[in-house]
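Complex shown without one protein chain; remaining protein chains in place.
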Amino acid sequence: MQVAFIGLGNMGLPLARHVLDAGLGLTVYNRTTSKAEPLLNAGAKLAQSPREAAQAGECLITMLADDYALDAVLEGKNGALAGLPRGALHISMSTISVDLSKRLAERHANAGSQYVAAPVFGRPEAAEAKKAGILVAGAPEAIRRVRPLIEAMGNSVLEVGEEPSLANTVKLAGNMLIASMLEALGESFAFVRKSGLSAQRFLEIMNGAVFKSPVYENYGGMIVNERFKPPGFPLHMGLKDLRLILSAAEHARAPMPLASLMHDHTLSAIARGWGDLDWSALAKISADNAGLDAEP
Amino acid sequence: MQVAFIGLGNMGLPLARHVLDAGLGLTVYNRTTSKAEPLLNAGAKLAQSPREAAQAGECLITMLADDYALDAVLEGKNGALAGLPRGALHISMSTISVDLSKRLAERHANAGSQYVAAPVFGRPEAAEAKKAGILVAGAPEAIRRVRPLIEAMGNSVLEVGEEPSLANTVKLAGNMLIASMLEALGESFAFVRKSGLSAQRFLEIMNGAVFKSPVYENYGGMIVNERFKPPGFPLHMGLKDLRLILSAAEHARAPMPLASLMHDHTLSAIARGWGDLDWSALAKISADNAGLDAEP
Amino acid sequence: MQVAFIGLGNMGLPLARHVLDAGLGLTVYNRTTSKAEPLLNAGAKLAQSPREAAQAGECLITMLADDYALDAVLEGKNGALAGLPRGALHISMSTISVDLSKRLAERHANAGSQYVAAPVFGRPEAAEAKKAGILVAGAPEAIRRVRPLIEAMGNSVLEVGEEPSLANTVKLAGNMLIASMLEALGESFAFVRKSGLSAQRFLEIMNGAVFKSPVYENYGGMIVNERFKPPGFPLHMGLKDLRLILSAAEHARAPMPLASLMHDHTLSAIARGWGDLDWSALAKISADNAGLDAEP
Partner (left out) sequence: MQVAFIGLGNMGLPLARHVLDAGLGLTVYNRTTSKAEPLLNAGAKLAQSPREAAQAGECLITMLADDYALDAVLEGKNGALAGLPRGALHISMSTISVDLSKRLAERHANAGSQYVAAPVFGRPEAAEAKKAGILVAGAPEAIRRVRPLIEAMGNSVLEVGEEPSLANTVKLAGNMLIASMLEALGESFAFVRKSGLSAQRFLEIMNGAVFKSPVYENYGGMIVNERFKPPGFPLHMGLKDLRLILSAAEHARAPMPLASLMHDHTLSAIARGWGDLDWSALAKISADNAGLDAEP
């Protein structure tokens, strides 16, 4: 199978490498060409435009930062959609809006191509270690076709349904659950610290005896140790996701006041100049609001 | 060791039985005497007043619903404090205010008795199965003395520190973390349901691939299946805990807007007449606010 | 002066009539032609397209429901911008996004036309009675030119500055202040009613002795008497405005948690099926959340 991969950021690069490692043919495109070098050295081909990349494969994978970046590589006369062969398949792995995913599904249906939404749970380290969980939604036949490829990239394939945009819905709702954990940890850590207890000890107790969750342990540890750089997923990307979920929830007529609260705290963190820290630095807002020194 | 146990509600009863099963002498007091019967049949003695119960033991355990109930059994001429022998030890297992716990510590110090705060994580079923996690805080010598007794009642002893009220702080902050999970699940479930996906499938994916936590699985399942009766821990008790944490956080000068949000939602649930449902019914508020039928 | 007026809804119609009453030449366009009849009977001309309307005047006034509706009449080959003569002036009175207003300013600068943003404070009755307050922002020379026209439509001309989009910013921030009043009244009314006092009496006292504001009296009265139909400004338009302000505030990096709260309550009101009631029905959410009957 020939695969075209567009978007070699800190998530795209390791995923593309897994494709190559699986012995598949790989053509890549990235706005900043230098990022492609490790893959080119390992045998991948470089396309000069998204269109050229798409022409090379039966399957096009995109992994971009947001709706705008995805639009930019798909649309226009040098865009990937212009190059995608009839009958080919597009796997969109980016965290994008439910709305754009719905429009893409329509576009592909009209163009005679297939479309699978496959957003990813996991931070860059997890992607690298092939431990990411990959959501997939699309027509059963398309899912069957892409399954081996998806399995080459992550450690679990999480089927959501036949409507591609549902995978995006799950990804956004999932990020909201993760952010809720950050907010809850941030507030409770600030509270216990101001009550005379170390956040570290509180975390050990709570995760050891109640949650028993690797995610609580991992993020909790990042917050306790203020390990916010380099960001696995920066605050300004978190703001984007919260904006997407609030927008999707508004369309669905489902109020999400907790998501609103985290949107406002994330925005405040960015207004304070922390936009490039990891999203777990959301917890710094609670510490700050409690008058705690940012650096204890 | 002779143990006095006051408060045989749905948490106290199984804990008291474990004391008896461990072969220790047990004297019990409960406002409603009939609840004590299973223990009396198994060899426990019945005291006619909290004072009489306290006189019988080297160690007094209290497990009451709230500050008022605890005050009611401790104070006054027939109260437990009036009966507690000099040098005896009081283990307070109730979820009470940080403030009352501080005052009790002082009282006991003045009276020459020892005091350990030992609030419990776990619902009645867990207490029964000896799977509860028990927080302990107090003077090291007192902790040493009560450790075997605590170990007889739960499956983990979680040491918090020397200041007894810190265990109450951790219990409240912990309940806040659990409620945050309920609120986050409630909002995200309403969102995915209104977007056309089952909450069940969303939960399977999120807990399976991300959280991997028994608590998410358990509470998530209760919400998905609307299994809110009988309540393991009713909403009106949840309101009490949120009030206690907001009050403690105010004293500590640590704002907790997420706790405020959950307080308001829990209060609204009670205003709608759901006060006797399990706290996980907090999620019904998000469903209701989204215009979803309570019973899908 | 020849004026083209596009958008004859419940705000546009009375404003257009004031233009006619001031003795100015008026050409109108509306998607639903029948709404133009009263004006045509009074001497206005009817254009067959936005483009034709714009061609007829030195000054184009637009009063549409939202960004999409405004875009729809401005863009395309039959759009108003295609017909607007060089040197002509566009007064945009709609409540639109700060972002669209900025883009329009740029468009007009490039096309050699002038642009004034002139959103309106006041409900349809106020517009009819020529009591609306009209914000204006734009180049001083453009403001000078439109001032008599604006004065013909409302009872005060509120100059905001030279950057047109600032008038839109003020309009959005102003609507947020008004909605805050609705939310605060809604919550306090629910509280006093559940405490045994009539909301009517509370309102009389508060506005009489403290606020002394016609707006508090007017909206407070609508809430007390549940006078939500016909809507002066419906809840679903309120949702749009809150979405616009939250979006503008996000761009400005200014968190607005109170606006988020009202967004969520307005959304919940719509999810409950109240989207066509007046925005003041936002107060029903607080009553509902308190378990009060909607109709007392």
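We just call them A, B and C in the order they show up, numbering each chain from 1.
Everything that follows uses one rule, which is that contacts are C-beta pairs under 8 Å (C-beta built on N, C-alpha and C of every residue); 3 or more make two chains touch, one makes a residue touch a chain.
Here the structure is a predicted model, which is why all the values come from computation and not from measurement.
Colleague: Which of C:Gly7, C:Pro124, C:Pro164 or C:Pro255 touches the chain that is not shown?
Modeller: With C:Gly7, C:Pro124, C:Pro164 or C:Pro255 as choices, the missing chain is touched by C:Pro255.
Colleague: With respect to the chain omitted from the figure, which of C:Ser34, C:Asn110 or C:Ser195 is a touching residue?
Modeller: C:Ser195
Colleague: Among C:Thr33, C:Gln48, C:Asn78 or C:Ser213, choose the residue that contacts the chain missing from this document, as touch is defined above.
Modeller: Considering all chains, including the one not shown, the answer is C:Ser213.
Colleague: Residues on subunit B that touch the omitted chain in the whole complex?
Modeller: Output for subunit B: 239, 243, 249-250, 253-257, 260-261, 263-265, 267-268, 270-271.
Colleague: Mind listing the subunit A residues that contact the chain we can't see here?
Modeller: 257, 264, 268, 271-273, 289-291
Colleague: What residues on subunit C make contact with the chain left out of this view?
Modeller: Residue positions of subunit C that touch the missing chain: 98, 121, 133, 135, 156, 158, 160-161, 163, 166, 169-170, 173-174, 176-178, 180-181, 183-185, 187-188, 190-197, 201-202, 205-206, 208-216, 245, 248-249, 252-259, 261, 286, 289-291.
Throughout what follows, only the chains that are shown with their structure count from here on.
Colleague: Using the mean of all protein Cα atoms as the middle point, what chain has its own Cα mean nearest that point?
Modeller: A
Colleague: What whole-Å value do you get for the distance between subunit B and subunit C if each is reduced to the mean of its CA atoms?
Modeller: Taking the mean C-alpha position of each chain, the two centres sit 52 Å apart.
Colleague: Subunit A to subunit B: how many Å between their CA centres?
Modeller: Centres of subunit A and subunit B (C-alpha means) sit 38 Å apart.
Colleague: Measuring centre to centre with CA averages, how many angstrom lie between subunit A and subunit C?
Modeller: Once rounded, the distance between the two centres reads 38 Å.
Colleague: In subunit A, which residues are in touch with two or more of the other chains?
Modeller: Counting only residues that touch two or more other chains, subunit A contributes 249, 253-257, 261.
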